[in-house]
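Here the complex is missing one protein chain, while the rest keep their positions.
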Amino acid sequence: MTGPTGSALRLRGVTVRFGERTALQDVNLEVPRGQFVALTGPNGSGKTTLLRAALGFLTPDAGSVELFGSEVLRLSVAERARRVAWVPQEENPREDAPLLDYVLYGRYAHLGWLQGETARDREAAVRALRAVGLEERAGDGILSVSGGEKQRAILARALVQEAPLVLLDEPTSHLDIAHQLDLLSRVRELSGERGVTIVAALHDLNLAARFSDRIVVLSRGRRVADGVPADVLSEELLARVWGVVADLRRDPRTGAPYLLPHHLVRPAPSGPGTFLGKGPVHVVGGGGSGAPYLRALSEAGYRVTAGALHLLDSDLETAESLGALTAVEVPFAPIGDEVRERLRTLLEAATAIVVAPFPVGPSNLPNLEEVRRLLGRVPILLVDRPTGEEWDFAGGRARALLAELRRGGARPVAGAAEMLEALAAEPAASASQ
Amino acid sequence: MHLHDPSSTPPPVRRTVPLAWFVVGVIVAAGVSVAGIATSYALRPGSPSGPLSITDDLGRHDTVPADPARVVVLGPSIMDSMYRLGLRSHVVGVDCYAPSLGGLSSDYSADQVALWNLSSSMCVETGPTFDVEQLLALGPQLVLAATIVSVAAVEQITQTYHIPVVMLQPATLTGVILNDQLLGEIFEVPGASSSLVSSLQSALSRAASLQDNLTANGTPFPTVLVTYSADGNGYWTFGPGTFGQSLIELASGASISANATLPYPELSGEQVLASNPEYLVYGTGFGINESTYAGGPFWSQLITTQGGHAVGMDSNYFTEPDPTMILVGLPQLIAVLHPGSSA
Partner (left out) sequence: MGATAEVPTGTARGLGRRPWVLGLLLALLGVGVFFSPILGTVSVSPDTVLRILLHQVSGGALFSDPCAGASVPASGCSGLIEIVWDARLSEVMLAVVVGAGLGISGGTLQGVFRNPLADPFLLGISSGGTLGAAVVVVFRIGVSEQNLLLPLFAFVGAIATGAVILVAARSRFGSVETLLLTGVALSSFLSAVLSLLLLYSPTGSLQVDFWLLGNLGSLDWTQDGIAFGVVLVAGTLLATYGRELNLLQLGPDVAQSLGVDSRKVRVRLLLLASVTTAAAVAFTGIIGFVGLVSPHVVRRIAGNDYRLVLPGAALVGGGFLLTARDLSLVAFPGTLLPIGIFTSFAGAPFFAYLLFRRRGASTMGTP
């Protein structure tokens, strides 16, 4: 456990409460030595609390935190300092100490009582400053250097602690773009070349994806995702956890995923989980037929997805205004293979499907075909179509598909209210994710 | 870069002062203190040389020399007794305030300075702080102290410099008489002391018999306000337990502040008006005179109400427990409160 193969940081079932509020709920995390973990999540998700628990700054209400095999709270404060170093988000020193002295503060845990700093300590400090590129500035005061340089100096101080685990709390939040890259590359170097274990709380998912080995996502105190960046980052994650609609791309140079944010998901009007509503429920519609159901679902707190819809379709506008993920085709064209793929993804992610009474023609028939593929796997609700009106413009194939759906267990509902009732009765659909 | 290996045992050297050292340090400090106190206590001088054993007004036991030639007197009340006992020549030092802040004249009125032939070369600064050097320079064999600034400082003088200090702070007028007897013993002037004591006693008995007469006739005691200072808020007066109150009672007066809760209360203008005292006596001296009281609330109304019965008297008669209070102050107050009676 404490040998070179043991984990650097291990949280077991850690729960931390501040009065009524639960900051961390039953969190398990294991960070092996030498890994660079990016800890991310929306504001208030518990990232800072997790780091503070790892530092021994607070006592968890349940669970334990171990540093290199020893429970952090059982270690002396000095021993903790030798095992884990901390680069806080923001530090406001009161005195204009020269950088060298500032970095030397990190040697405290290695010095004996009343023992002064030796030449060896000073050399370590100079080396640390060199590692962050501040060697020439060693005599300059901490209050006179720029924000980026100050952050690097703090990193150098963490280095001089010679701790094999370094925790960073939003180290780049006050830095400009150049310094962000600079700092994180140096941190990456630390982990790569020197085998230091890094856990960094980062807001910027793209930076996290680019520099870290592993991304851990926290949401409302729980660990909701954990893995390599390519696996963890997805549009769905961003929408679910952050409430942001984004496009996922791939960085051509690094191969890392990166997200382009667009707009916010409209929060559910009821319930505490504004970004994580119920569902998602997929609505198949078009020509305005889907709008009332999209709205009703959204009002009731469900996340909705929609498609496949053609551009300029009013249902598409409704869907987008609700922040729904959609599958979109160009106007008047039949639904192509790519869009069908997309539709399939949305349908498979859905917890329920609602088929609105939309007029079906050859160009949007594939909607029903794809829905049929999910028969039996997910609850399907068919909104009653008014008798007498013609709605099948696909040569009878639409009716046939609908009949097949009905035979296969799809449930007819008369309108939005009945739809909601039916969904409420379905445990899978109404469960929060 | 060398990383700390967490599997190694932490080094045995402690990083901050261990608790054990801490406790040791505190114990040493305490020990030093206790040792110091004990030594100081043990080394307290057996009483300074002298045949007389005295218990003074604070319950302290002193041994004083017989008839000391060099005496420092701290307090005008004691100076009064010394003078009346013919012991002025024994006095080499008196209490003063800081020279640049009033010196001799802050404790002694001009009349007293002239009468007792005091000069600033006799000063021992007792306020705002106690000056030991001046006391030492005078080389007294005995210090007589009234209400002094710091009992602790006085105690220190006794112990460090072996100068006996007798605290004469009578609580009652009888105490004044007893102290004069004591002074007679110390200075071996029994004749002077007994004649002073008998004049004090006869003054007191005259006052007592007047009171008996009044009580026998059923005459109520006149109500009176005796105030020693005033400001915009009201009048400062004497409450229960003070010499001022005792004097008023002896003079067969009924002070309107006889039932106050504080020893030196300030009565508001309304309170005084409501009590409507028949007599108004205001204390003067040390910068306080009638104009001070003119600044008090409803003063002109109060004077008019009294119809001329507002009288000024030397404040010292009410505050300094000495023979003058009994021999001069008491008869004067009786004359004010009972015009026409023979006192």
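Chains: A and B, in written order; residue numbering restarts at 1 for each.
Just so it is clear, a contact is a pair of C-beta atoms (placed from the backbone, for glycine too) under 8 Å apart; a residue touches a chain by one contact, two chains touch by 3 or more.
Please read all numbers here as calculations on a predicted model, not as lab measurements.
Chemist: In the whole complex, not just what's shown, which of B:63, B:105, B:134 or B:199 touches the removed chain?
Modeler: Among B:63, B:105, B:134 or B:199, only B:134 touches the chain that is not shown.
Chemist: One chain is left out of this view; which of B:80, B:95 or B:125 touches it in the full complex?
Modeler: Only one listed residue reaches the unshown chain, and that is B:125.
Chemist: Considering the whole complex, which of B:60, B:88 or B:206 touches the chain not shown?
Modeler: The single option touching the absent chain is B:60.
Chemist: Which is it among B:220, B:263, B:295 or B:339 that touches the chain not included here?
Modeler: B:263
Chemist: Hey, which chain A residues sit against the chain that's not shown?
Modeler: 55-57, 76-78, 80-82, 84-86, 88, 91-101, 105-106, 108-109, 111, 113-114, 119, 122-123, 126-127, 130, 137-144, 157, 161
Chemist: Could you please point out the chain B residues that touch the chain left off the display?
Modeler: Residues of chain B in touch with the missing chain: 15-17, 22, 25-26, 28-29, 32-33, 36-37, 39-41, 43, 58-61, 70, 92, 98-101, 125, 127-134, 136-139, 147, 149-153, 155-157, 159-161, 262-264.
Everything that follows uses one rule, which is that only the chains that are shown with their structure count from here on.
Chemist: Quick check: how many Å separate the C-alpha centres of chain A and chain B?
Modeler: Roughly 82 Å separates the two chain centres.
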